[in-house]
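Missing here: one protein chain of the complex. Every other protein chain is in place.
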Amino acid sequence: MRRWFDDIGYAVILFVIAVTVLFLIAPIVVSVMMSFDGRAYLGKFPPPNYSWHWYQNFFSDTFYLGGLKTSLILAVIATLVSTTAGVSAAIVLDRYEFRGKQALEALFLSPLVVPAVVIGFALLLFFALLGVFDGFTRLMGAHIIITFPYTVRTTLAGLVGIRKTLTEAAMSLGATEMQAFWDVTFPLARTGIVAGAVFAFAFSMDDVAVSLFLTSPDTYTLPVAMVSMMRTNFDLTIAAAAVVLMVFTFALILVLDWIIGLERLIGKGVFRS
Amino acid sequence: MRRWFDDIGYAVILFVIAVTVLFLIAPIVVSVMMSFDGRAYLGKFPPPNYSWHWYQNFFSDTFYLGGLKTSLILAVIATLVSTTAGVSAAIVLDRYEFRGKQALEALFLSPLVVPAVVIGFALLLFFALLGVFDGFTRLMGAHIIITFPYTVRTTLAGLVGIRKTLTEAAMSLGATEMQAFWDVTFPLARTGIVAGAVFAFAFSMDDVAVSLFLTSPDTYTLPVAMVSMMRTNFDLTIAAAAVVLMVFTFALILVLDWIIGLERLIGKGVFRS
Amino acid sequence: MTAVVELNHVTKRFGSFVAVDDVSFAIAKGQIVSLLGPSGCGKTTTLRMISGFDDPEEGEVLISGVNMKGKRPYERNVGLLFQDYALFPHMTVNQNVAYGLKYRGFDAKAIPGRVSQMLDLVKLTGFESRRPGQLSGGQQQRVALARALAISPEVVLLDEPLSALDAKLRQELRLELKEILNAVGATTIVVTHDQEEAMSLGDIVIVMNDGRIMQKGAPTEIYAAPKTKFVAEFIGRSNWFSGRFAGAAGNGVARFETSEGLSINALKPDDPRMADDDFELCVRPERINRLEGNGNPSGAGEGQTILKGQVRDIAHLGSDIHLVVNVSGRSLVVIEQYHGQTLEHAGEEIEVAFRPEDCIVVPANS
Partner (left out) sequence: MTAVVELNHVTKRFGSFVAVDDVSFAIAKGQIVSLLGPSGCGKTTTLRMISGFDDPEEGEVLISGVNMKGKRPYERNVGLLFQDYALFPHMTVNQNVAYGLKYRGFDAKAIPGRVSQMLDLVKLTGFESRRPGQLSGGQQQRVALARALAISPEVVLLDEPLSALDAKLRQELRLELKEILNAVGATTIVVTHDQEEAMSLGDIVIVMNDGRIMQKGAPTEIYAAPKTKFVAEFIGRSNWFSGRFAGAAGNGVARFETSEGLSINALKPDDPRMADDDFELCVRPERINRLEGNGNPSGAGEGQTILKGQVRDIAHLGSDIHLVVNVSGRSLVVIEQYHGQTLEHAGEEIEVAFRPEDCIVVPANS
């Protein structure tokens, strides 16, 4: 009789999981199928026939392509800059004990805590104050700031597993501290650093909240383009754009999975949001 | 002479950190100060005098207050629902080995990987398909889905530290598996569960990318209200709104810090983005 | 006297790996039995099958004569002491010890009395309201023991009970643990990879390897008369020679020729197969004596084997002196008690001797 409680407990849990799975999978499946809809208008689900024409629309629309181009350029530069800064910061946080270390750590991770709209608005004001009104420069600064915490976090996660005795061993064998870093620490932290760079890239590609505040009429990102198309000209080209963006992100995650394994990512909590 | 390389290395790293710190702190400081600007128009920084009048504007504007009210209601309900579902899912993922466990785990965390605009658009299509056009219902579903991964992650992080032998010990002493869960596992995982709930709340409060797709003219969240005010009626009331939103989030993080310690949060990577 | 725990031809596989292979034994009431073996030998799986966390694939597990097939852990009356103690960290000592009582049907009024009786038994009266985190390792172990014994289990299973403690504390608690188990008359199975733990706690030692029982007997029997090379090597240190018997040397003593050409006097094994077979011969290091006075065999009794060698190393470890002696290119370990004697230096020539009855002979490849 007591066993019965165990068995009913499992049943309830399994039901909750089944409902969750449905709501997580269904919308994405619907969107992907609709993006291949063969009809020229937005019709009922499921599509009666399939074609690539929404993708042809997407790749021939200069508004979307402009957004895609800006997104890619921003993502590449933001990734390079914030990876460099993030690795430097993580090394200092990992190796040294100093007054205010906790405050610095909190500060470096603060873009994770401050709401995105607040960051977007604050940067809008700050750039206005500095006299910077060029859309690209503003987006660039914003994307570096919002991607920086990811590179710090993943590098830190990579450094945590490296025993301090390895650096000490290298120094006892004649290497200076910098040489020990390049010989030992850097190669071992490489997967963490690469993970940070990939996340930074993906996050820069996908951001909308911050970018919305900083776009100018001729400089906007792909997600921002999607949002504005949704308001002005809603058709299934947005579905195609969404699939393109998603495929991009998934490709990056797969690369990352291939390099360091998805489980380790989840375990280390370096998953981007 | 070799020591010199070590010393110059430190100098470079310290410079990078100083620049980063400036760019992280300055925009927020500027925004907070500007929100107390005593002038009635958007003037140069720093404000010549300070007052509360932008806050008075905020708290007397029905548009902002409507957004704040919707945001709070959404956040409370989304937190309750996704914490329940997240805890169930985390228990199954933590305790049992089964075929497809990895796939399920990836699926539960997929809202972290899929770009927010894609989720927003996919839900828009999905709800249209289901015939759901009510703004509040759509936002509710969306906020549950986007907060769910946080509750799964933090609960999992809380469960990971609990040794399996504790459950076995309870069972050897006569408790069924469900009794063992309530007596032993649940009290020990509580901090992780609370952390997940707080993150879910904060994330629901702050979301803009997904909500933008699902708002209706009479149901919108505070961040969405800020974005649309920025386009239509830009003044420093948005700064006051940003500070209100930020204070809300910070208060939550402080509660969390008080409960389980910020360091453990960072270490466990349960920091929201 | 009927057996409290009985395993009949129990087998358990994980995939193609046979964790436990046709194991049978029976434990009488009040007995303490040690299951000893290297990691992966199947001892932990055996323990999990008795406690109900794993089910045997073949064979049966009986507790007090009842077949336990399909019974979940909470449907058996087994006390478990985990290697990591598994104390509930959010409960006090009192709550930990009382935990099993409410589920095991103890009268609510009787619980406080039972708890204080158990804490008295493990000498932790006064610690009732501490949390496990505020206790030392040894105290935690005793709380876990009190909790396991409180429910009056039919059998108590101890999983590496002392391995989490440091060497000095282990020696002290070993005796205390044994006395507590004897005081309540608990039927006990101790699972361990530590030879000293197994021999000092167990009335009977069962040596396992590769899922099978290799030998079963009193500690002294296992040590002095191992039946296989595995058991002899796993229990204690030993000096091995391989070779064959090459004829009698009188008085029931036979000459053993080792592969490196040494001749050793050993007792003739009763084994009828002995004729031309290969054997392994081992001498325990404490049975080898240094001869006083260089080259003077008078110190050695009749029939002893005398070997000449060179001291390779001498280490004073405390109560024991460990001497490594190079004999015909191989190293013999000799253990002596330290009684203030003068120690040799590495490189000195010495003679060592041992008696025929100090030789243990086992079949080769066993």
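In order of appearance the chains are A, B and C, and numbering begins at 1 in each one.
Keep in mind that, in the parts below, a contact is a pair of C-beta atoms (placed from the backbone, for glycine too) under 8 Å apart; a residue touches a chain by one contact, two chains touch by 3 or more.
Not measured: the values here are computed from a predicted model.
Of the candidate positions A:A170, A:V198, A:L214 or A:A240, contact with the hidden chain is made by A:A170. For the options C:T2, C:N67, C:Q134 or C:T220, the residue in contact with the chain missing from this view is C:T220. Among the residues C:L162, C:I213, C:I235 or C:V361, only C:I235 touches the chain that is left out of the figure. For the chain missing from the display, the contacting residue among C:L175, C:A246 or C:A364 is C:L175, taking the whole complex into account.
Annotation for chain A: contacts to the undisplayed chain at residues 163, 165-166, 168-176, 179, 183-184, 187-188. Listed here are the chain C residues that touch the chain not shown: 171, 174-175, 178-179, 195-196, 199-200, 219-220, 223-224, 235-237, 284-287, 312-313, 315-320, 322, 324, 335, 337-340, 343, 357.
Keep in mind that, in the parts below, only the chains that are shown with their structure count from here on.
Remark: chain A and chain C have CA centroids separated by 56 Å (rounded to whole angstrom). Among the residues of chain B, those in touch with two or more other chains are 176, 179. Residues of chain C in contact with two or more other chains: 72, 74.
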